[in-house]
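Missing here: one protein chain of the complex. Every other protein chain is in place.
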Amino acid sequence: MEVSRNWRLQSQRYRMEGLRCEQCGTVIFPARAHCPQCAGESFASLALRGLGEVYSFTQVHDAPAGFEHDAPFFLALVRLDEGPLVTAQLTDVERETVHIGMPVEMVTRKLREDGERGMLVYGYKFRPLLRQRRPDEAVALPARVRVPATEAVAA
Amino acid sequence: MRCTRAIAASWRCNNTALTMRDVFILGSGQTAVGEHWDLSLRQLARTAVSAALNAALPARPQALFVANMLAGQLSGQRQLGALLADYCGLRGIEAIRVEAAGASGGAALRQAYIAVASGVVDTALVLGVEKLTDKVGSSVAAALGSAADADWEAAHGATQPALAALIMQRYMHEQHLSLQQFAGFSVNAHSNGRTNPNAMFRNNLKAESFASAAMVAEPVNMFDTAPEADGAAALVLGAAHMLAPAAARIRVAASALCTDAFALADRADVLQLRAAQQSVQQAQAQASCGAADIDLFELHDGFTILAALALEAAGYAQPGSGWQLAHAGKIGLQGEIPISTFGGLKARGNPGGATGVYQAVEVEQQLRGAAGANQVQRARRGMLQGLGGNGATAVTHIFECLN
Partner (left out) sequence: MNQPMPTQAEIKPMLPVLPVGVAGYGAYVPRFRLPAAEVARVWTGNTGNSLAVTEKAVAGLDEDVVTMSIEAARNAIARAEIDPVDIRAVWVGSESHPYAVKPTATIVAEAIGAVPHTQAADWQFACKAGTEAIQAGIGLVGSGMARYVVAIGMDTAQGRPGDALEYTAGAGGAAILLGPAAESLAVIEGSHSVVTDTPDFWRRQHERYPEHGQRFTGEPAYFRHVTTAASELMQGLGTTAGDYAHVVFHQPNAKFPQRAGQLLGFKPEQLEAGLLAPFIGNTYAGSALLGLTAVFDKAAAGERVLLVSFGSGAGSDAIAFRVTARMQAQRDLAPSTATYIARRTQIDYALYARYRGKLALQ
């Protein structure tokens, strides 16, 4: 059980708090001690918007310990709007729809459980963009069991 | 293709060129790579060490550098230096373990090289040993995944194959490639492994079946990735005066280790092995040679994408075109730049921290003309490169035959 280890990272895991280098303006996530661009050591904290696009992705079939029950799952490099590239899982996606360039947004999900008795670890994942819909794209309630044409039936 | 001989490796430190002694390979040994259910970590180690010490007679090592990645996690065993010195009949000598994930073998070789070249010792033993099969399944995947960033990669479920897959997916996207276009790397490795008695896989791989293998982490599949297994290899290094009069004079002509951004996401360019590129440049400068002077290249083909990127980093292909070398005419035993001449990680097998020492033993065999069916003709100079964590550590050595 690594309670303190996960606790230390909460502001970054839950809220994607990053840094902006006060010397050259580079946005950094996750936090580090030296700016990778200018080696500056002075930063201001910056809340990332959590919006970006898939830079690369993989569907992981051979899962490591702690993730066996989630396999297969999607892992991705996500290019955030602010610049940093982030390694994170994709969620709420199907293999048929995930692609490089797919717009995504950050959601906070359960990353793993430390067994039946241990801590639940929460953190960022990314899913296809939902929150930026324009009003003219508003979706109507299904009248009864109206099935959207694009729905994926996972069975 | 005889090259000019560098009298001494040049070593830059605080702008002062230090004079280092020439370092030679006195002997080598290895076990077969595979699932050694009946052999423990120390038994594997002793088998390889005995063979190397016998070959190096009458020289005896004054220091032992053990390359190992996962004994602490998978065997509950650390302090491998003292353990294996003791078990291998070398009780009393200086002995430590060196770890740099998949680059551990090359990193330990470099420590031994520095020890001899500096004059601190006259002989040093490099031992690579890995015992992976005492644990199975997801715990091994997680242990191997500890080469990645635990907080920002592994915590999200990243494994080594998954991170390689992220590189490969992007590479395929940018170059408009299909998985099948990487088949040649695995076909070549299996073709060479077939005649290596120490290889884990000694069967041919058909190019047409490559892309149909089960996925590990898409697009990395079972035929794309190297099998992790048990193994041990050892190499005795010594100063010139330790060489037996009749022995082949195989010199360590270059040794360079570089690092890159640790997490894949932090790399300046995900599709560039910058540490590999820098270590090759430094090594070639030390050996006073260029890419064209290298007769064979044992690269870190844990995944085919790493083979492609390593060839690009070493100057054999332009960025984005390393995949084009993936056929026999280019990388086969008699091709332009032979790679994985004994099967590479893909077919010989990937015993983690021991892999780099296997590479060293294989290059030494090639330069001695002792590679049998796997012999690269007129091999005078060979390069070997280990990667840790998909390239965060890269260690490159060049051996040359002076006979």
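Every chain is named by a letter (A and B) in the order it is written, and numbering of its residues begins at 1.
Convention: a contact is a pair of C-beta atoms (placed from the backbone, for glycine too) under 8 Å apart; a residue touches a chain by one contact, two chains touch by 3 or more.
Treat the numbers as computed from the prediction; the structure is a model and nothing was measured.
All shown chains touched by the missing chain in the whole complex, by label: A.
From the options A:61, A:79 or A:125, the residue with contact to the chain not on display is A:125.
Per the touch definition above, the residue from A:8, A:34 or A:110 contacting the chain not shown is A:110. Mapped onto subunit A, the interface with the missing chain covers residues 10-11, 14-15, 47, 69-70, 89, 91-92, 94, 107-111, 120, 122, 125, 130-131, 133-135, 138-142, 144-145, 147-148, 151-155.
Note that only the chains that are shown with their structure count from here on.
Once the centre of each chain is set as its mean CA position, subunit A and subunit B turn out to be 35 Å apart. On the subunit B side of its complex with subunit A, the touching residues are 138-139, 141-142, 145, 149, 151-159, 161-162, 165-167, 169-170, 173, 214-220, 261, 263-266, 270. Within the complex formed with subunit B, the subunit A residues making contact are 5, 9, 30, 36, 55-68, 70, 73, 75-77, 84-89, 100, 111-112, 121, 123.
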